[in-house]
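Here's the structure we're looking at; comments come further down.
A single protein chain has been removed from this complex, and every other one stays in its place.
Going in written order, the chains are labelled A and B, and every chain counts its residues from 1.
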């Protein structure tokens, strides 16, 4: 699961976050006044990051009004809503390749950068931190399996093209739809497993915090913020190409690094916060869980929805750098999750590998 | 080791299996009468599956008449005889590419589908099942090493073709023979390790069951069933191409899914049976051991024998989907074997990945 039922009891940051909501009218005003695209992009992307954090809080509050199974479902359903809405609007603007870049970037962003920063944040003031390796181990096995499923269509496509089969496009899409359905079935199994048959092993011990918000307020915040994210995502996707041209970078780099971090910033923030409080099991669970949810839910849902759009997105991640980045991430996470403890150096390694991948995507250059 | 010295005490299934032997005369009659190929194919393939189970039982009984080292050798020697004989006849009919498909399919069939179904079968009625992770860990390391050895010739071939070396065919075959010999030496080392120097760590505690069959009967069943499998394998390989055309699927898909499952069905059945009896160490050992034996024995033996045939089979698994499927399987098995316990969800994941691969092979389509 990408989110947690634990409260981040941070009264002052709350005030900061409230004041950051001013980015929303600013970004809309900038867009209305046809301001320079870079300024508009920054304001809109910032708004989405702030709104994603508000959705995370609203979801936490909402979950406290429900029993454990429903609570888990609520956390899961709204855990990736920001990434999903952002990706949908970019997709609707005909930029399927940017969405693939965003998904790749979100996977490496949460698993390498997010987890790395969290481990660094927790490890700089502590000799070593421990976590439950049984839960992290299951999650990393799930991530490896999910990643294999994600890579399969690309290998298939490569095989088919090598053999000069004539009807590749057709079968690519059929295979993407088939693989998406298998991924969603596996995810359904994962829900049954973590929320029903083995619920106790995955229960967050501190789930029953204060209900600071009423049920209505919680629902209102989640629904309202999701609606506003949609508006901001529309602005972001409109100014995307021009922003890339202004910065002289590729839209791929913008998708892999910038959009990905905007969509996953709430998880990154939460993971670092828990790591600093020495709750590493939760921090790992957020980061790995977020990557799993991207592969098992967000991506197949996007493939299925896009099949009804003008620009269908296939599961074929054709860029070898994407495949390498995603596969490497799964193995690195598996290696880190195995031993049940973290030190600052492991955090540095994760951040270092992320920087290497970002370098690689940067050098692909405008094109 | 792909088989076990434990008896499956199933009196009634024995009767079912005895009656299934009627498939043998049926399949031969159908072939003689030039019946529709699909019917002939199903009857012959079914016969092979039944005969493989009888060989497994005969081998178990035979093993009880020997000391521990000879017993191990007997179990190992006849553990993959059905796959080997089937592959030999397909190879003799000039279908080397189908044999590569069958080997790939057997590896993923035992390790993903077989193990997945066994874990599901055992896990649906139990919260979690445990197994000895030290034995499974060694086996999965061995599988990874064996798989790397299996993939090497393909990478070599790709490298050589990329550099436009002129004598690729020649060196492909030489490298295949060299690599096959190294694989057999490693397997000899594995036998010395598990049967001599570290025998106690690998002994099946319940190996000394009843000797229901005499020595002569045991030998007769094993030799007789192997001979009949040869006859049935000849029929299957003769009607293979027409069956694929009738079903409008590729011979590759027929090899990867159907032939592979026919050859390994006895192991799949035994693994599920042991999993339901909560003997997961044995179930894992059968599935992973079967995959190891395919890579370390069956494949190199086929390469060496085929060097004297008209259609030599190289170790070059040229289809990238094969490489990806085999490599992924090794890593997934390693991830599952690491933690020493299984739950139904892990079984579902393994079956899910198998379905994804089968989907991929299906979409390659007739050609």
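Throughout what follows, contacts are C-beta pairs under 8 Å (C-beta built on N, C-alpha and C of every residue); 3 or more make two chains touch, one makes a residue touch a chain.
Fair warning: this is a prediction, and the values are worked out from it, not measured in the lab.
*Asks:* Touching the absent chain in the whole complex: find that residue among B:145, B:247 or B:309.
*Replies:* B:145
*Asks:* For subunit A, enumerate the residues touching the unshown chain of the complex.
*Replies:* Touching the chain left out of view, subunit A contributes residues 127, 319-321, 324, 328, 331-332, 335-336, 338-339, 343-346, 348-349, 352-353, 355-357, 359-360, 363-365, 367.
*Asks:* If the missing chain were put back, which residues of subunit B would it touch?
*Replies:* 134, 137-138, 140-142, 144-145, 148-149, 151-153, 155-156, 158-160, 162-163, 165, 167, 171, 174-175, 178-179, 182, 185-186, 189-190, 192-193, 197-198, 331, 334, 338
One rule holds for everything that comes next: only the chains that are shown with their structure count from here on.
*Asks:* Could you please state the distance in Å, as a whole number, between where the Cα atoms of subunit A are centred and where those of subunit B are centred?
*Replies:* The answer is 40 Å.
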